[in-house]
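Excluded from the complex is one protein chain; the other protein chains are retained at their positions.
Coming up: subunit A.
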Amino acid sequence: MTATAAPAVLDRDGLNALVAALVAQGRTVVGPTVRDGAIVLAELSSADALPFGWGVELDAGRYRLVRREDGAAFAHSAGPQSWKNFLHPARERLWSADRTPEGDVSFTADEPETPSYAFLGVRPCDLRAIAIQDRVLAGGRYEDTGYGRRRSGAFLIAAECTEPGATCFCVSTGGGPAADPGYDLALTEMDGRFLVRVGSEEGAELLERVPHRPAGPDLEASARSAVDAARDHMGRSLPPVDLRTLMGASLDAERWDDVAARCLTCGNCTMVCPTCFCTTTEEVTDLTGDHTERWQRWDSCFDLDFSYLHGGPVRASARGRYRQWLTHKLSTWHDQFGTSGCVGCGRCVVWCPAGIDITEEVAALDAERTALGTETD
């Protein structure tokens, strides 16, 4: 099995050749690049567009690009986007309907040409996020067909983490800086060279087309130890308790009022979260009124309209909406989809304009429950 083939090593030219080979296959190559003061995910025409020499400084409600002396391409943490922007886009037409003058109505499914994506630089946390969205959108009784089309053709090149950010906490969500299975190729960046591990037949075939050398045991060992060391450098962590139980026991917690006083209910956390999948639909008609289209767009459980039922929203308060988001993410997601909804990427911490930190909130809920337990003992 090629998946267990010995790791190879690419230099910068090899990386360029890798991107060129993907482009030559007709793939849309998407990867990190610098734009507007952030590292965003965008279509790359060559590996030169990667953010060589850029890193990030992260904190709650803070994101800054910083120069790196070492010229590394993948030594930055999660940016404002995730791969869901491409696999589960913010706007998508589902179907359209046309009405004839006689009143007949026909419905047409939307089956646009689907790009054949290659994602370059998928963080291990984001690899897990993709696996979670696979379960949610394609793993149940009904498949989101648009998601399924985009996902099944996507080629994934992971980039392992050797330098977690200050807002990272993947290890405490059961993940890690090493890539789980699910990638076609996995890169570990080591001083301008890239250790490559093969995860699929397709990955092996692609690697064959680009100049590479065997990695050798020394490079492989030092890459392993760099990734292992990253485990101990997480900037943050969730408390080491059963989060599902904690959330279930915390529905009446006072901490929800505390966080609700700071939360602007803007929904930023849900937009940047790589697993948040909620959508709403809109009906769009043309001027004749005889052509109508059904569009899906991202929605947020922080929006008042999200839970609207005739008479009003079910979750009118910020307390109710923040609680919905957090308990869903860490607890009821398990009931619904057999997995947690959090991978510890830290995006919700970074992009919250009020600097609300999920790890701090969970710790406070844990402390509140522990205090209550002490009182009743």
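FYI, a contact is a pair of C-beta atoms (placed from the backbone, for glycine too) under 8 Å apart; a residue touches a chain by one contact, two chains touch by 3 or more; residues count from 1.
By definition in this document, contacts and distances are computed from a predicted model.
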item: The complex's invisible chain, by UniProt name, from "Oxidoreductase", "Peroxidase-related enzyme", "Xanthine dehydrogenase family protein molybdopterin-binding subunit" or "ABC transporter permease"; value: "Oxidoreductase"
item: Option from A:A6, A:A90 or A:V105 whose C-beta touches the chain left out; value: A:V105
item: Residue, one of A:R27, A:K84, A:R255 or A:R319, that touches the chain absent here; value: A:R319
item: Residue among A:L94, A:A131 or A:C266 that touches the chain left out of view; value: A:L94
item: Residues of subunit A in contact with the chain not shown; value: 94-95, 97, 99, 103-109, 136-137, 140-145, 251, 277-283, 285, 289, 292, 294, 296, 299, 301, 306-311, 314-317, 319-320, 323-324, 327-328, 331-332, 335-336
